[in-house]
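Omission of a single protein chain aside, the complex is shown with its protein chains in their original locations.
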Amino acid sequence: MNDLLISLILILVKLGLIFGVVLSMAAYLVLAERKILGRMQMRYGPNRIGPGGMIQPLCDVIKLITKEDFVPARADKWIFLFAPGLTALTALLSFAVVPFSPPLTLFGREIPMVVCDLNIGLLYLFGLSSLAVYGVVLGGWASNSKYSLLGAMRGLAQMLSYELSLGLALVPVVMTAKSFSLTEIVMAQSTWPNMLQHPLAFIIFMVSITAESKRTPFDMPEAENEIVAGFHTEYSGMRFGLFFVGEYINLIVIGAMTTVFFLGGWNGPFLPPVVWFVGKVLFVAFLFIWARGSMPRPRYDQLLRFGWKVLIPLALLNVVITGAIRLAMNG
Amino acid sequence: MFQFLRLEYKGLPYRWTQHDKRIVFYVFLRVSVPPWRIDLKMPKLTIDNLEVTVPDGTNVLEAARELDIVIPHFCYHEALGSVGSCRLCAMMFVDGPVKGLQMACMVQAQDGMVVSSTDPDAMELREHVIEWAMTNHPHDCPVCDEGGECQLQEMTVAGGHGVRRYRGKKCTFTNQDLGPFVQQEMNRCITCYRCVRTYRDYCGGTDYGVFGSRNRIQYGRFQDGALESPFSGNIIDACPTGVLTSKPFRFKTRLWDLQEGPSICPHCSLGCATIPGGRYREIQRVKAGINRETNGFFICDRGRFGYDHANHPERPRQARLDGQPVTVDAALLAAREQVAAIASKHGPDSVAFLGSPRSSFEASVLLHDWAKATGSLQLVYEAHQGRDRAARTLAARLGKQVRSQEELRQSDLVILFGADPLAEGPMLALAIRQAVRNGGKVVVIDPRPVALPCVAKHLPLPPERLSEVLMALGKNDLNAFEADERSLLESLVEQLKVAQRPVLIGGADLLGGQGVQALCSAAEQLSSEQRSVGVITMLAGPNSYGGALLSGHGPDFDSVLDAVQEGTVRALVCLESDPFREARDPARAQAALGHLELLVSFDSTANLAAQRADIFLPTRANAEMAGSYVNNEGRLQAFLPVIDPGVPIRETGAGNHPPREFFQTTPGSAPEADWLLLAGLLDRKLNLVELRESIERDHPQFAGLSSITAETTGVRLTARGDLPPAEEQELPHAATAEALTLMAITGQVGSRWLAHLSSPLAATEPQPYVLLHPELAAELNLATDERARLTTHFGHCHVIIRTDEKMLKGLVMVPQLWDTALEGMVPGGLLDCRLEKEVQR
Partner (left out) sequence: MNLWRDIKGTLQPFWITLGYLFKKPVTIQYPEEKRTPPPRYRARIVLTRNPDGTERCVACQLCSAACPVDCISMQAAEDDDGRRYASWFRINFARCIFCGLCAEACPTMAIQTTPDYEICNRDVLKLVQEKEDLLIDGCGKDTEYNYYEHSGIGVANERGGNEDEYGPVDPKALVP
């Protein structure tokens, strides 16, 4: 049994684990979001199927799969069919570089608890997030619908703009860790999480990532009371389901990114690292759901103005100050 | 200055007032201006700040209507004129020759008038008048059939009367039974007199009128009984509220649920405009349409209550092939292939095509095309030889002399030769009445006691002598006539000399081809450069003229029957016609047609051809399809569908609610328009517009077909037909000494197939009867209303004796009555008969 084969099997096992955990988490995040939002609005949320509505996600999936897959007349058919997959795919691929535990030693082998510990993991994440824009843009453009096109345009502008501030907010984190590898970044936070070291970067990151992931209050691309459902207006059945699942996988990705970059990753006392990691991810997801229940949607131009005129200058300033401090401290 | 006009009045010099002088001045001006200098006066007036120019003589109400300003009114009707009795059309005349609050219908439009319909005084007056009209009106709109099309309802809303203030008791009345057509609910009456003006003045009825005074006014007959006038249904249209409603339509449908559309009446050749209304897959009523050139504003009872043939329970709604139900496409294919097979096997002339006066013009043309494609010359458009020849002669001869109903209404001398309008085209009688009301005279030369709703001179002559009279009149040579006949004819000649707009009217039944030829020749001979003598001939069906235009020199149906008998014709295609019973000699037709190898029938009724056909295709009734007819003056008029065919819900639900099952298709919806079936058969997959265009391309003489639209006055075709081949001179009917001469005629009711299939009319059909002169009855020892036994070569039947003073003495008349013993009495020919008193057992 050679080394390569074992590595391959390990990677496949990790992939399977991640797939199963992430997808079922995404499904139950949907339920959690509906229930939490319901309670915030003094309702119960889904509670009919299974105890406390626990089988609801399964039923939703069955419903979506059995629904008609509708392609609008004069839509760009192949692009229309392909776009939802792109969204879900980019979200899933992000997990390749997320470390959820320190390396484990098993049978004398050191197994890194990450599918692929890239030394440019952060840039990889950025690359995927740029690709995710295509899912929105192509889906909206191919639908041959004015609402979809408007949604896609909003999504494009918003995601490109906020990628800048997102990147700039992470520069201090990289400075601290002196690496682009996500494992290194987590290691660097073993004493102090970055949230406390770089509070301004944390705030900028949180705002930017919300806009980047099109979550409420920055869900202009699918603002349902203006443009029906934005870029996925024309989608039905499981293709809509892919957009939907993509969004919730994205929520987990955001949770993982926030955890890795600012909340110290798996670091924490008493409990096993994986529990800390998952707990932190879920907490971040809860934050986003909470925000959805609390915040109204700003106007589209306000969003872009805030991104370009406030966040980016602030992030630049933050980079300069952090750099200056580091320079002064290290001499 | 006016010295020369000094007058004396009762011995004293008359003092000219300023007014008198003005009149004289105006008279002088009018006289001094030569007629060609007087331009046509078109007064220009201002109504509600809008200017309108109308022809002289228009009243202000009509002028306002030109501007789409609707002035509330009850008593005014364009055809009945203004009487100014309802006081509802009050308008304020602000400036101009007339001033103050006036009734708009009573004031003629004049130059410089400034009128306001929204003046507070006028509005207040209208509100009071309507409140007044409503004091005794019951609160029964929910159960009133007029609801939804009630003029009183509309005017009450328009007049602004909302809340009832009158708290006293209301007057009530007893209703009368006015027969099977009209339902009376006298409590609703607002005494507008429109029914009486319609019934008595316009339609010439005498048995309906008004009784009592003040708030006791009752409209009705002296005692209960059916209204006698054949135009009685018009009072339903005339009544502005629910006093007079249609009995067959009672409680059937509200106006807003009714599907209505412009149509043409299929019951006679006059082409009156109608508005059928249908709901729940049945035609439920017919209203008079407006066509100023033909019927004007009214229709006869046959047209109004003759809609029910479309809902007949026995109507065939399924295509059949050798007795088995098949799809329409399969039957069409079989018809095409079997006809082609017979034509190729036995030669093209072995297939005969029989059109019909009641199919649409488009279908008639397509039948012509089918015959042409087959190569067959055996194409006839009418099973009855005499009617066929009459129509073809008319279509060949008629030119500038043709007259419309409107021109007839303006005529000053109307002469009827062998024409009984109430039987053959009732609306013509109404037009003749209007001619009389306008000062015209009417002379009837007919063996029948022709009843007209007006005064007429009557000269009874045997049918074979009608042509003789016509020729004599044309040549102005009356020597051949006896003294008593000559006196009337001489006065007729005198009248013809001075008449400006004389019209000769003939009927196809009695005149036949030769008679119509004589009629047209007489009119031509009598015409001069100053005036032209008009001709109107009543034909058999709504499209007789259209068929006649297409017949060409083709044979008549009797010679086709000969060919069938001989075996040269082996297949017959019947388009909505029944050769078994409509041919001049049904017995001979039935015997001959037994030899046919193939009988194809297209029909919307269950006639014998449809029942016996090898291949049957269901067609749509007139109100269910779009198409066009050519009426007896060559006027091409389009009609539109009202409903789609289907078994009425009344039938599928058996009176209860509709069945609780659902189907993809409507039951009984197979019938298609006759032209659509033929177009499919000829592989011309066209819609009606394309079909009309292609007909225009193929038959340039029918130019204008593609431009006609429904609800217009139609276009007169300029096409001419061809004369039928020369007729074999029939031996004159020689009455044997013992026998009486029997003449079959078209009766007012019961003689028309479509009307007979309509249940409201069928209910009024008489028992079999014969009509004869009282003297002849006395000779035969028969009394009026007695039962007698009529013997002809068909056999015996029992009839009731009717007598009429105006009958020709030596003749016994019998109406053709469908589905009775008199069914075989096809008009147009004389028979021997015996008439005996029924022996009481």
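For reference, chains read A and B in written order, and residue numbers begin at 1 within each chain.
In this text, contacts are C-beta pairs under 8 Å (C-beta built on N, C-alpha and C of every residue); 3 or more make two chains touch, one makes a residue touch a chain.
Nothing here was measured: the structure is a model prediction, and the numbers come from that model.
Within the full complex, the residue among B:Cys171, B:Ala226 or B:Ile800 touching the omitted chain is B:Cys171.
Touching the chain that is not shown, out of B:Val70, B:Val143 or B:Ala480: B:Val143 (per the contact rule at the top). The residue touching the chain not shown here, chosen from A:Val21, A:Met40 or A:Leu200, is A:Met40. Checked against the hidden chain, the listed residues B:Glu185, B:Asp369 or B:Glu823 yield one contact partner: B:Glu185. Listed for chain A, the residues touching the missing chain in the whole complex are 36, 38-44, 290-291, 293-295. Where chain B meets the omitted chain, the residues involved are 138-143, 147, 169-175, 185, 187-188, 211-213, 215-218, 250-254, 256-257, 280, 649-650, 653, 655-658, 660.
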